[in-house]
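Missing here is one protein chain; the remaining ones are kept as they sit in the complex.
Chain IDs A and B follow the sequence of writing; residue 1 opens each chain.
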Amino acid sequence: MSESTVRYSPRGRARAIKGFLRQFLSYGSAQVGLVCLVFFLVVAAVPNILVGPLQTAINATGDFLVPPSGQHLLGTDEVGRDVLNLVVHGARISLMIALLSTVISLVVGTTIGMTAGYYGGRVDVWLMRLTDFFFVMPSFVLALVITPVVLEVMGRGGEILGFRPSLFVILVVIGMTSWAFVARIVRSQTLSLKERTFIDRARVVGSSNFNIMVRHILPNLVPQIAANGALVVAGAIYVETSLSFLGLGDPLQPSWGTLLSLAQRAGAASAGAWWYLGAPGVCVLTVSLSFVLIGNALDDTFNPRRRVIP
Amino acid sequence: MIHSSQGGTSLLEVDGLSVDYGLKGVSSRAIDSVSFALRAGEAVGLVGESGSGKTTTAMAIAGLLSPNARVSGGQVRYRGNRLPIDDDAAMRPHRWSETSVVFQGAMNALNPVHRIIKQIAEPCMLKLGMSRGEATARARELLEFVGIPTDRGSAYPHELSGGMRQRVMIAMALACRPSIIIGDEPTTALDVITQAQILKLLGELRSQLNLALILITHDLSVVAESCDRVMIMYAGRIVEDGSVAEIFAQPKHPYTRLLIESIPNPASGKKMIRPIPGDPPNLVNRPLGCAFHPRCPSAMAVCATEVPSLDKLGRGRVACHLHRSSQDKVAVHA
Partner (left out) sequence: MNGGRTGRHIGSILIRAIITLLMVVVLNFVLFRVIPGDPAALLLGGARTSVTAEQMEAQRQNWGLDRPLFPDQVVHYLSATLQGDLGYSFKFRGQRVADLILERLPATIVLVGLAQFIAILSGVMLGLYAGWRRGGAVDHIATGASLALYSTPSFWLGMLLVVIFSTSLGWLPGYGAYSPGTITGSLDSLLDYLRHLALPVTAVALGLIGQYVVVARAAMSDVVTEDYMVTARAKGLTNGQMLMRHAFRNAMLPVVTLIALNLGYVVAGAITVEAVFAWPGIGGLTVEALNARDYPVLQGIFLLLGASIVVANLIADLAYGLLDPRVRQ
């Protein structure tokens, strides 16, 4: 584990960050991952500028299932929508779900792991028993049975911040079911940090437990959380794509997984419409691989011997 | 240029051996023109800091150089025959049958998933062609020989103490009746009492089986207890070679003197270990002349320009400009 504990002066911290970046960017895989990721983030940020508003069956611009051409770079779908338009808008949906669910997962995982590790005793035992359950049960399996029930309870109407509520259901369910991995790592790190002298010093000075956790322990967990966070995103993309493929996404705001589901229902594979199912799939593969590569490079940087990939 | 401290026939001769390591296109010399001879039954200590080349020297003799090592000069002869030390496959028959190794920290040197009896019996089956039953019987004898109750043979390495594991390692090293045993820091990581027991065991085996012993260590006091002869290495070269008694009584090389002075000696009331000033040498970018001159309290001008050769002095050898005959000594004090 990283032996450095954060007690830098501002200048020392800047130097540490610079050294870290130099090391991190020296990995070819990290460079490839970052370039791909930045590309997709830009695409997701301004889809309207790039390809105009999301096309629907009503404002579709082409014929049915036309192969790629100068007019439709990635061809059209079964109702004549431009696949490029769908995929670019899908980037916004897919990335939003993946990143927000990761935030939830990291917050929940860090909170539970840190609390369990810091307080120990009974708190630890019960929190870890809970964590064990979520560790053993894959997010996909839990989400598969929880998501439809929650959708039924909430209904699918309306919009929140420009996104359909069903998307929020999916992202919250993914986030709430994929934190166990993070909690375990954070707990073991907290256990070792707790014994360090600077924590004792803070305790002697009279800092509250909350203060110690947030000010002294949390900053030292950042490397672990970052490296694992990248892998959590990759996992979230996988779960979201699978759930949406099974029809739990929102057809009015299609993610890449929902597009694959629509392609499947339209019989794109047996019609040989490779562009229709190929485009969203390549996007999923690229983004997911980027996060895996970045996660591996982060892990190699922070701690050269161990690898994160299970 | 083969020297043996007391004459007699040599079991092993190392002659002008140089080994380079290549790492990411940068080549560094790990050992440079190392020459010495070893008689049957002799115990030699090979002493130096980490990076001095003592381990590379020993691994070259055992035919265990790593794939990125290259023999750039010299040779090793065993009973007069040249050993193919840079050919992994050709060295295989020699390994363990003639030269075996007792590695340091026997915890990881023993395979965690096999019972110890099986690990001791393995070379008997593979190298001596024994049947499983014969090999197991021999492994039992060996266990007894190193002082482990034979019923412990079914234990796994993690179930034994550090000292016991080191004994297992020694029993394993004896399996094919070698004539040379290399001890690679065999007592590091053991407590003082266990350390003494292991050294005593090695000493007894040596006299009973007429084994030659090469003991690699950074700890001169270990050598003092268990060796006849000691070779001091610095930056890939032997800087001094002589009998233990002479070297401790009258060290000739300044580095040897500093090493001896840095041994903590509770008897003389000297509690503080005095480390040798300066940094260990950089092997990629070694200093010109004598590699020790930047740290040497007695350095002269010639030391910075000319590499001292390892010359006979009295009954031993030393590589230092201070001890060269007066006519070719350009004695300008730095």
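Note that a contact is a pair of C-beta atoms (placed from the backbone, for glycine too) under 8 Å apart; a residue touches a chain by one contact, two chains touch by 3 or more.
Small disclaimer: the values here were computed from a predicted structure and weren't measured.
Contact with the chain that does not appear here is found for just one residue of B:Y21, B:F103 or B:F248, B:F103. Considering B:P112, B:G133 or B:P149, the position touching the chain not shown turns out to be B:P112 (whole complex).
By the touch criterion stated above, the residues of chain B touching the omitted chain are 62, 64, 89, 92-97, 100-101, 103, 105, 108-113, 122-123, 126-127, 156, 158-159, 172. Where chain A meets the omitted chain, the residues involved are 129, 132-133, 136-138, 140-142, 144-146, 148-149, 152-153, 234, 238, 241-242, 245-248, 260, 263-264, 268-272, 274, 277-278, 281, 284-285, 288-289, 292-293, 307, 309-310.
Going forward, only the chains that are shown with their structure count from here on.
In whole angstrom, the spacing between the mean C-alpha positions of chain A and chain B is 54.
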